[in-house]
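Here's a structure for you.
What you see is the complex with one protein chain gone and the rest in place.
So, chain A:
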Amino acid sequence: MARRVTARRIWVSTAAAWLFGFLIFLPILWMVLTSFKTELEAFSMPPKFLLFHWTTENYVTVQERSDYLHHAVNSLLIAGGSTLIAMIIAIPAAWSMAFAPTQRTKDILLWMLSTKMMPSVGVLVPIYLIFRDFGLLDRRAGLVMILCLGNLPIVIWMLFTYFKEIPKDILEAARMDGATIGRELVYVLTPMAVPGLASTLLLNFILAWNEAFWTLNLSTSDAAPLTVFIASYSSPEGLFWAKLSAASTLAIAPIIILGWFTQRQLVRGLTFGAVK
C-alpha cells in the first residue's frame, strides 16, 4: 500500500525543510548582515538582527586597505587552473578505469582515495620544504599544482562513477555502427557524460576556490587568493568583525552566485547513481 500523503504531513515536512535550510544558511546570512554593521554594533549584546544602522563603510575600508581584485584574480587563476589540469588528467584516467578495468583497478581507486584520509597538516613540513627549495612559495603555479593534486582523487572518483553508469552496450553498439574511437567519443560518450563532466568541474572549482589550508600556508602576497584576503582581517591587533564579514562576503560572493546558477547540475552530480 502506498503511503498516504496528507496535507498535514506535507505542511510539516515543508516547514521542517525550510527550518533546516535556514539553519544551514544562518551563518552566511549573519555574516552578510554583519558586514553592513558598524564595528561597535557587530558585537553588541544582545545582537541586532535587522534594526541597526546600515552602512557600507566596511566595504569601502576593505577596498582601501587591501586589493580585492588582486586576490580575486588569484583565486580565479588558481581554482580555474587546478580544475582544468585535474580534469585533463582525470578524464582519461577515469575512462580507462571504467571501460578497460584490470584486476587492480579497484585497488588503485582505493589507494587514491586513501591519500585523502591523511590530514594535510601531516605533510605540511615536507611540502613546505619542497616548495621552498623549488622556489614555489607564494607562486600561483605552486598552488595550482598542490590543489590539483589534492583534488585529483575526488575528481577521478566522481568521473569514474559517472562513466561507470554509461552502459557498455551503447559503446559497443556505436562500434558495430562503425564509429571509430574518436567518433565514439565525440558523438556518443561525451554527450552522454556532459552532466557528469559539468558537475565534477563545478564541484572541483568550488573546492579549490574555498581551499584554505595550503593557500594560507604557501602564499603571502603575490599569489595570495581570497582565503588569504579574509584571513588578513583576523589579525593580532584585534578582530574587526564587521570588516572581516565584509571581506568574507566579497570572497564568497562569486562562488555563491556560481553555485546558485548551477545548483541543478550540482545536485544531480552529487546524487548521481544514488537516485535513478
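Here is the rule we go by: a contact is a pair of C-beta atoms (placed from the backbone, for glycine too) under 8 Å apart; a residue touches a chain by one contact, two chains touch by 3 or more; residues count from 1.
We adopt the following convention: contacts and distances are computed from a predicted model.
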Quiz item: One chain isn't displayed here; going by UniProt, is it "Sugar ABC transporter ATP-binding protein", "Cell wall protein", "Peptidase" or "Cytochrome c-type biogenesis protein CcmF"?
Solution: "Sugar ABC transporter ATP-binding protein"
Practice problem: Pick out which of A:Gly21, A:Pro92, A:Gly135 or A:Pro167 touches the chain that's been left out of the picture. | Solution: A:Pro167
Quiz item: Out of A:Val32, A:Ile130, A:Met192 or A:Leu239, which is the one that touches the chain we can't see?
Solution: A:Met192
Quiz item: Which of these touches the unseen chain: A:Val32, A:Ile89 or A:Ala179?
Solution: A:Ala179
Quiz item: Mind pulling the chain A residues that touch the left-out chain?
Solution: 167, 169-170, 172-179, 183, 187-188, 191-192
